[in-house]
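In what follows, a structure is listed as structure tokens, so that the remarks can point back to it.
Left out: one protein chain. Kept in place: all the others.
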Amino acid sequence: MSDITANFRAAALSGPLLKRAALTGGLVAIAIVAALLRSGSGLVVWQSVVTGLLTGGLYGLIAMGLTLIFGVLDIVNFAHGALLAVAMFISFGVVQGTGLHPYLTLVIAVPALFLIGAVVHRGLLSGSGGATLENQLLITLGLSLLLENGLLMFFGAEPKTVALPGDFQFSLFGAVVTGGRLYAFGGAILIGAVLFYLLRRTRFGTAIRAVAANGQGAELVGVNVRRVHTLTFAIGTACAGAAAVLAAPLVTVTPTLGDQFNITAFVVVVLGGMGNVAGALVGGLLIGLVEQLTTIYMGGQSSLLGVFVVFLVVLFLRPEGLFGRKS
Amino acid sequence: MSARKLVAGLGACAALLAATAGCGGSAPSGAAGAAAGRDSGPVRIGALHPVSGANAVDGQQMRRGAQMAVDAINAAGGITSLGGRKVKLETGDTQGKAEVGQSEAQRLISEGSVGLVGTYQSAVSTNVAVVAERNRVPFVMDVTASDAIFAHGYKYAFRVQPGSAAIAGAAARYLKEVSEKAGKPVKKVAFLHEQTDFGAGAAEAFAKAAKKLGIQVGPNISYDAVTASDLTAQITQVKASGADVLAVAGYYRDGLLAAKAINAVKPNLNAVWGVSDGAFDQPKFVSDVGALGERYFSTNYHYDAKNPETVKLRAEYQKRYGAPMRTGAVLAYDAVQVIAQGVERAASTDPKKVRAAIAASQVRPLTVGTGPIAFAANGDNKNALPVLMQVQNGQIKQVYPQDKAESQPNYSVTWRP
Amino acid sequence: MSGLTIAGGREAGGAVRPAKAPPLRPQNRQLAVLAVLLVVAIPLPLVLPPAMGAVAVRILIFLLMAIGWNVMSGFGGMFSFGHAAFFGLGAYTSAYLLVKHNVSPWIGMLAGMAVAAVVAVVISYFAFRYRLRGAYFALATFAFAEMLRLVATTSDFTNKAVGFSVPLIQGSSLWKIQFAADSPAYFWVALALAGIAALVSILFLHSRTGRYVTAIRDDEVAAAALGTPVMRYKLATVALSAAITAVAGAFYTQYYLFVNPDLAFGSSVSIQAIATVVIGGIGTVWGPVVGAIILGSLSDLTATLLRTPPDFLNFLQGRSGLDVALYAVLLILIVRVLPKGIVGTIQARWRR
């Protein structure tokens, strides 16, 4: 069980954390210099770094909901990606049906995903059937298959696109930045801040942290643990909803689109330390960078390979994550 | 765990099992039955396509294309050499999975199909080709890019579309000719491709052909189509390389990403050149990316837009199914014609005789070719011809070679004078 | 030492039923059932309609995978989410040896087992050494299998994404495991392999090693304190599990005559192995059998339904995804309603 309180204590920039952050930063710097030597083009590496960070913000955003669920409920939610896809189709459907600006579909997608999350938790994951790791894994896997194929049956397999009206682009010291990606990046930071505030400064946040740290203890002091679990799961999926709306104009929407993000999001969660929202954002940026740099180091290899290498190294050496505390 | 729940759960399972057994029981019976099935009733042709799964739209298109061929044959009096026996299309769904394709192929053969058409995906076709070979039933591939299948010396595998290497070779040749005609002879081609055998194979074949023509190819940039969500860095690499042409071989989804990235980076190119690319010659691509795709070239197999019969067929399809008929469906139409005319020539439903007839056949295609469909010793269509297309004013036009051109190629990009 | 009476007789002493050992030792009972099952199964391909032959073989391949996974994750309690790695290593090793060096698939199968076992031991050693547990262990195995898939997709050694096609031979050959397309021999070979795997898993469970493994699963610390070399037996379990799964992969290649990175190392292979056992009953001897029969025939059932749907299902024709959706619903239902799986639930009620 992770310790959200510890993570928040860690977020107060304790000594060892600073040291680890510096070490991580140093490694990233070395990796970038190495990429520069490998590719020989400053522009390419610079563009890779910019793209990596922008994409990484998106990964962080998706991983935030997952890390919340992982950290508080200890559920490995393999349906997170599928829920993301559901939200994208909601966004797509609303844009198609009403001609609304894609970002305005947030007001529909986020509450919808919140409700779906609550229903999924109450209906499928709470209680004894969802107790063990393998059962959770299979229920969420089954759910993701069900959602993906439900979308397939309903919307068909043809890829869908969501156009972003008034999209723009500008050059940042030579690197191209498009508006859509910048908005998504900003949205990630904003939502991260909201979550941070929710967990740190509200009574409900205190309850969540108490449940995460010690469910039985929280129960004793009068916290309704099941309710907190359901709400946390719902908030986690609502985050996926927000991420989906921001990401929809950047990708091609297909029912199985969630899979690719799901794997990456899990890596980000472990990297950032489970339950650690700020860690998820930083982890997302790191993974975004790793992906881009992998393609520079190992041409012809999938960017995922580098991600998995980093993942296994982190799992083996610091399973509590770069920014988590040893339990 | 209550007793009721247990009973409910077990009951559900039992019902499933019983249903499964029931289905098995109603399935047709094997090899002996197959021969009997071929000798009487309609002549069966098996069509294997991915009508569910990620490629379901194309799979359905192709199944319909095959059905239209069967309808046309029957409308014209069936197989005359067999006394006007009708033709029937037996369909199977590969779900885009190789092992499902294999068991479906076996089923269609057991049910008495004289030949198979399919399957859209190379991996599935590879599996089905094995089944066909072992059962000695001809398998005429409509869409299948991979050339590897034709290196095994199979006797029962045929293909209508031009192979991956043929398209890449033609792409290099067309590039040289078109660029020279435009007065901007190509110097250096950057190749962006997805990393599996489809894209990598196209890149390799293109580089080989280009080298012979004296075109420099590099850098060679690959990406993972499954996970890629942004190709800006890759296109930046193209820009940094100073290449004057960008060749692309990818699938549909990543084709959109490439178009967006090209628009963002605006490298100093004279042309964007698709090589059997899955996006650039799709009408949907034009509607999805809008102006971004304008003037993109694509070398690929294609329905023959200048053949009046093709035009008629596509109009009929549009009328029946309310959607434009894609090239894959026209290829499926051709493939069914190949088998039906093989049966006609052989005057037999014995798959071995049909195979011999197909190997010697000459079938007029509705897809682009230099002549009738005729097979080389390895089963590949000798006369398949890749064609160069270009997005012009939001329309996909055949632009090269000259005798297949609907309009002239415009060798330029929109963002440069 | 009869000076001692059972402590706390008030609370429990009276409730103790006469302590008799079971009449037939579980091992012998299970072996007897296995023998009966095999005898019943042998004539099946002669009785079943030929279209069911492919389904039966698929069930047996599922069974091999499931038995392999069950040894490690059911008996051993180490939840693997990456058994595709071992399946794929078995498939690729035998395919590589056959295609490149014309080595008999039987020898390729043995080589595949060895390769899978060695790789499994190395990976697991690191995972155990760094104390990965539960979800972390599962994610690590998943990542490892995915890495193998990516490497296989881009390596010349494995023929990249194209994979390997088994060269066809003239006629039938047991030595090459190649028969006429609808020959029952495939079924019998698969049945023999699955039978041996089931036999091995039963003998393993009741062997000294098996008991150590069960003890380690129940409580690793206590087992170590009672003289159990925990690491050694965990690694032995992992090796056996990987080897059995590799057999499934090698036979798969021979039966389907083709293998590529997605078919061999794709995550759906791992999910298949897990789902089969969980539906049947995790950690039980017969769970894999029941699970394989259900899941192995499921996709065929839905495909048949959709090809000629009854009237009330007509709207589904041409819609894609139904079979997977049904599979998903079944999976969720069984996990929710029968969390111990079918066999596990029956056993639990039987004991009471």
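Note that the chains take the letters A, B and C in the order they are written out, and that residue 1 is the start of every chain.
By our rule, a residue touches a chain if its C-beta (ideal position, glycine included) is under 8 Å from a C-beta of that chain, and two chains touch if they have at least 3 such contacts.
FYI, contacts and distances are computed from a predicted model.
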* What is the missing chain called in its UniProt entry, if the choices are "Glutamine amidotransferase type-2 domain-containing protein", "ABC transporter ATP-binding protein", "NADH-quinone oxidoreductase subunit L" or "Hydrogenase-4 component B / Formate hydrogenlyase subunit 3"? -> "ABC transporter ATP-binding protein"
* **Among shown chains, those touching the left-out chain** => C
* **Hidden-chain contact residue, picked from the options C:Y186, C:Y212 or C:Y327** => C:Y212
* Asked: Of C:G171, C:G227 or C:P310, which one is in contact with the hidden chain?
  -> C:G227
* Structure fact -> Residue positions on chain C contacting the omitted chain are 1-8, 11-13, 16-22, 208, 211-212, 214-215, 217-219, 221-230, 283
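Note that only the chains that are shown with their structure count from here on.
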* Could you give the fewest steps needed to travel from chain A to chain C through chains in contact? -> 1
* **Chain pair showing more contacts of the two, B-C and A-B** => B-C
* **Geometric centre distance via CA averages, chain C-chain A, whole Å** => 33
* Indicate the whole-number Å distance between the mean C-alpha point of chain A and the mean C-alpha point of chain B. => 37
* Asked: Among the residues of chain B, which are close enough to touch at least two other chains?
  -> 52-53, 56, 195, 200, 224
* For chain C, what residues touch not just one other chain but two or more? -> 150, 153-154, 319-322, 337, 339
* List of chain A residues in touch with chain C within their complex -> 70, 74, 76, 124, 128-135, 137-139, 141-146, 148-150, 152-153, 156-157, 255, 263, 266-267, 270, 300-302, 304-305, 308-309, 311-312, 315-317, 319
* Asked: If you look only at chain C, which of its residues touch chain A in the complex?
  -> 73, 79, 81, 126-127, 130-132, 134-136, 138-140, 143-144, 146-147, 150-151, 153-154, 271, 274-275, 278, 282, 316, 319-322, 324-325, 327-329, 331-332, 335-337, 339
* Structure fact -> Within their complex, chain C touches chain B through residues 48-52, 54-55, 58, 150, 153-154, 160-163, 165-168, 180-182, 256-258, 260, 262-263, 293-294, 297-301, 303-307, 318-323, 330, 333-334, 337-339, 342, 345-346, 348-349
